[in-house]
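The structure appears right after this line, and notes come after that.
Every protein chain of the complex appears in place save one, which is left out.
On to chain A.
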Amino acid sequence: MTDVVAAIQDAWTELRIHRGRVLMSLIGVTVAIAALTASVAIGELARSTLLVSFESQSGRAATLTTSAWNEQAGGDPFAAGAPSGADSLAVLDAMEAAVDRYDIEFASATTQGQVMFQGASGTQGVQVTGAEPDFAIMRHLGVADGRFLVESDRARLAPAVVVNRGLLDALGQGPASARTVELGGSTAVIVGVIDRGMQDEWPQAWMLPRDLLRLPEANSPMAYMNPPSLEAWVPEELADDGKRMLNQDIAGALPGWQVNTERTDWQAWGDDYDPLLPLQLTLIGAASAILLLGALGLVTVAVVSIRQRVREFGIRRAFGASRGRIFVAVMLESVVGTVVAGAIGIAICIFAYRLPAVQEMLTQGLSGGELPGFPMGAAITGLLVAAAVGAIAGSIPATIAVRSKVIEAIRF
């Protein structure tokens, strides 16, 4: 224990004495570690952003989607025999009963339709998604203002609706709260606003499936409505059993209907799918090249300076330092130096990450506009690489140091 502490103390003392030289040699390492950490951080951030994006499109692992269609329609929900409003409500009943029976924590019946709304510049069409309150959690739908749909909204006489920025803009200026919108022939109360950047420039809205199906326009012969489906977010290990049981249960409740349940989240696409790997490998490759150059500079300065310290090693050997101790001390000087340089590089990265301009750039496309904290994995990787570079670069001058002859060094 004392030997280790003493070796680190020796290394720190040497760094203090030769701080000018050390500072110059470590600039390259600092820049390299900053670049490496930034590369890993960007990779991790992009990966988590893409994960959220995938999950917002297809649901979290494992999402089971149950679709039902009337066999008389031949699989075409918009052909003759497509479900009427009453049929859709029956499908919703069957799905909700199945969710209750199996006590599924997160589930949402969903349906979609195109209805008209009264905007500031006239009547326009809007895509409305019928969704349950759990849908916001299942699909990472962050609400920028107000709230998403909640259970108590089922009791409202005027349906609650969550709109996006595109629809709000089309309604004209004014605060979102306490506003209403003429939607599909009924008056709906806006309870929340979603803003995911460019994704929300075109009008879009979310309301409870039954509220959507009850809109006068949804029940007209010209209505463009998808039949309801059920999304259930279940533990991955229960996905296969859940698929079979949901399918069996809902099919049993809907005689004459064809029912199909599939796992639809993106992780069901394949285990090896990693669209970010090429980008991350390129970034890490570039950072590694910078790191190699930094390490070469470090080694060059260290080798030159070590030859000027031969007398010092001789003195230390004369007073009891073993060859191993000299080797470890010189190598530790390099490791301590690169770890300090690495920590500075990582601090620069974290500082840059928190700059408003960088935050604004990185939050583009993130639901709710919230950036996660700096990826600690990137910081730890940066620090470990810094220590490894220090150990490798330090082993060369350390070898030279232990080969120096004590007798010649101290010149009796």
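The working rule: a residue touches a chain if its C-beta (ideal position, glycine included) is under 8 Å from a C-beta of that chain, and two chains touch if they have at least 3 such contacts; residues count from 1.
The definition used in the following text is that contacts and distances are computed from a predicted model.
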* One chain of this complex is not shown here; going by its UniProt record, which of these names is it: "ABC transporter domain-containing protein", "RNA polymerase sigma-70 factor (ECF subfamily)", "Transketolase C-terminal domain-containing protein" or "Fumarate reductase flavoprotein subunit"? -> "ABC transporter domain-containing protein"
* Looking at A:His18, A:Arg47, A:Arg147 or A:Arg214, which makes contact with the chain not pictured? -> A:His18
* Which residue, A:Gln9, A:Gln248, A:Thr282 or A:Gln359, contacts the hidden chain when the whole complex is considered? -> A:Gln9
* Mind listing the chain A residues that contact the chain we can't see here? => 1-2, 5-6, 9-10, 13, 16-18, 311-312, 314-325, 406-407, 410-412
